[in-house]
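Only one protein chain is missing from this complex, and each of the others stays in its spot.
Which chain is which? They are A and B, in the order written, and residues in each are numbered from 1.
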Amino acid sequence: MGVAKYVIGKVDEIPDGCRRIVNVGGREIGVFNVSGNYYALRNRCPHQGGPLCRGQQLGSLSAPKPGKYIFDPNRMTLRCPWHQWEFDLETGQSWYDPGGVRARTYKTEVASGSELLAASHQGEFRPMPGLADKVTDQLGSVFRPDEHCNLAKQPGPYVAETYSVSVEDDYLIIDTGR
Amino acid sequence: MRTNLAQLGLTWFVQNAKLDLAADLGATTRFLERGVTDQVGRPKTAVVDADVHNEVPTIRTLMPYLSDYWQETVNSTAFDGADVRAFPPRLPTSTRTGAMPPNGVPGSDIDLLTRQALGPDVEVAILNCTYAVDAIHNPYAAAAVAAAINDWQIAEWLEREPRLRASIVVPSQNPELAAAEIARVGEHPGFVQVAVPARTAMPIGRLEFHPLFAAAVEHNLVVGVHAGGFSGYPTTAVGWPTYCIEDYAGMSTVMQTQVMSMLVEGLFVEFPKLRVAMFDTGCTWLPSFMSRLDKDWKGLRRETPWVLKQPSDYLREHIRFTTNPLDIPTQDMALIRALFDQMGGSEMLMHGTDYPHWEFKAQHDAFMSILTDDEYVDVIGGTARTFYQLSPQAARNSADA
Partner (left out) sequence: MTFTRPKEDNPSIRATTALVDCDVHTTFPSDKVMMELLPERWRDYHRSFADAYVSSAYPRTVRNAARVDSWPPNGAPPGSDLNFLQEQLLDEWGIGCAILGPLLRVARSGLQNPEYAAAFASAVNDWTASEWLAKDERLAGSIVTPYEDSELTVAEIERLALNKRFVQIYVLVGTSSPLGNRKYWPIYQMAVRYDLPVGIHFGSGSATGAGWPSYYLEDHCGNAQSFQSQVISLVCEGVFERFPTLKIVLIEGGFAWLPPLAWRLDRAFERLHTDVPHLARRPSEYIAENIWLTTQPIEEPKAPYALKDLVDSFPALEDKLMFSTDYPHWDFDAPDEALRKSRLPQETLSKIFHGNAQKLYRF
């Protein structure tokens, strides 16, 4: 029986405005924190397979007429580094063809340490094999995100099959089943 | 569709055979006078010729329509209107056999034009006057000459031949003055279009041109972009070319620039009712152009966020092209058919003889031969009739004007 839910790590490891790309069973998935909401997308653009989750995070933009910009600096648009196609962080829909072209998204959850401990006894969760440090380094240098992000200095991730979960902390989970 | 090709191939062959027989000048002229479309094997349907060029012979022709000041200027100075032509009469591409009147300016003689371009099957012919008003740098002189041309068109073309419609000539280099001229004559029922040359000083999608488009839309006129344009700036993207053939061939690149400008500047978002026709362009560049622009837009659309759907969607809704010249490889019918489908089919194309310019008949005939009967009916008149909102009546009642 496949386990679909993975623990990424503690929620405070991805501060507001930051992101991390994690490796889940061979797939790279980007996890984003936007104003306390977490979004997860496959790090693969449906166009030519580019590293979507390394792209710029931008605001929502439209215009009813030339020169009339309607802009929301919500950083909910992810723009692929190759060819710049835009995708909504929440739905994964492409801007230019929302019905037809989309990036794969995954549901995220936050669970407390105690919930996790209880669930793990029933085999519901599997810890993250590891994070891609190299990727986060590059993200740090490109975007110079908010000071508190500082992803390049994140401590080494969890490489073991199991790790300690503290009941006081909250943890971020992605569900690859949906 | 494929079974039709065999049938249509026969039609094409028959038409070509007729041309072979009509090799001498006299026979060609008689052939032309019989009707340029020759609907052998096709549904009988009234033809709309969406591209016929009337030309001003000389500034003298316009004298009755110029004010005293401008008449004196013509008489006492070296001013004689535009000193260039978009289609220099003696260029081998400018005049088809038999179409040169005694005054040396093809398209300037209404009788000859009527005989040669308005065959019995032609319901309406739309005149496209390419007089180079934009070559006149004095804006008031440009406006005065444009007004005189339009008054001349009304008096000596529209009032004389009810099957004709015409394009308002404007000083396109000054969109405000152009708008004023459109407002002045735009309600005349004979005018269906505003003529704009392709090589403007800046791309026509730009904000600066909005007054011209606003006026055209207000008066329910199509904006027709034709080959030509003499802003004074280099005629290509990479400077001044050397030979006439480069200017001639390069016109398609300028047309591409203009289409791109209108699409990405959101002209059709600003003016949802705007209709634009492009003449003398060739249009086999359309499929590659559309796919390239659509592709880039997907990645760059944040710079032009008012372009809410693929640029090619706006193009298909708002822009039409004519069938002469075409720039097709005449020996490959299947390819011509494929290109036609990629371009968008019969909804995108309007028959236009481009009279009096050289007719490249082999290309025209090869193209027509690949059309189904329904497509033929569209191209030969249906598309233009819809696009120009032409009255279903065969002749405009001039008493109502």
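Basically, a residue touches a chain if its C-beta (ideal position, glycine included) is under 8 Å from a C-beta of that chain, and two chains touch if they have at least 3 such contacts.
Computed from a predicted structure; not experimentally measured.
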Checklist line | Residue in contact with the excluded chain [from B:Trp70, B:Trp297, B:Phe321 or B:Tyr355] | finding: B:Trp297
Next item on the list: Would you indicate which residue among B:Ser261, B:Thr372 or B:Thr386 is in contact with the undisplayed chain?
Entry: B:Ser261
Check: For the full complex, which residue in B:Gly98, B:Gly186, B:Gly282 or B:Gly352 touches the chain that was left out?
Finding: B:Gly282
Notebook entry, point to check: In the complete complex, which positions of chain A touch the hidden chain?
Noted result: 47-51, 54-56, 81-84, 137-138, 141-143
Item checked: Residue numbers in chain B that touch the chain omitted from display -> 91-93, 198-206, 229, 231, 233-246, 248-250, 252-254, 256-258, 260-261, 264-265, 282, 284-285, 287-289, 291-297, 299-304, 325, 327-329, 332, 335, 338, 342, 358, 360, 363
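Heads up, the rule we're going with is that only the chains that are shown with their structure count from here on.
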Check: So how far apart, in whole Å, are chain A and chain B when each is placed at the average of its C-alpha atoms?
Finding: 54
Notebook entry, point to check: Which bits of chain B are touching chain A when the two form their complex?
Noted result: 207, 265-267, 269-270, 297-302, 305-306, 308, 310
Margin query: For a test of understanding, state which residues of chain A touch chain B in their complex under the given definition.
Written below: 58, 61-70, 83-86, 95-96
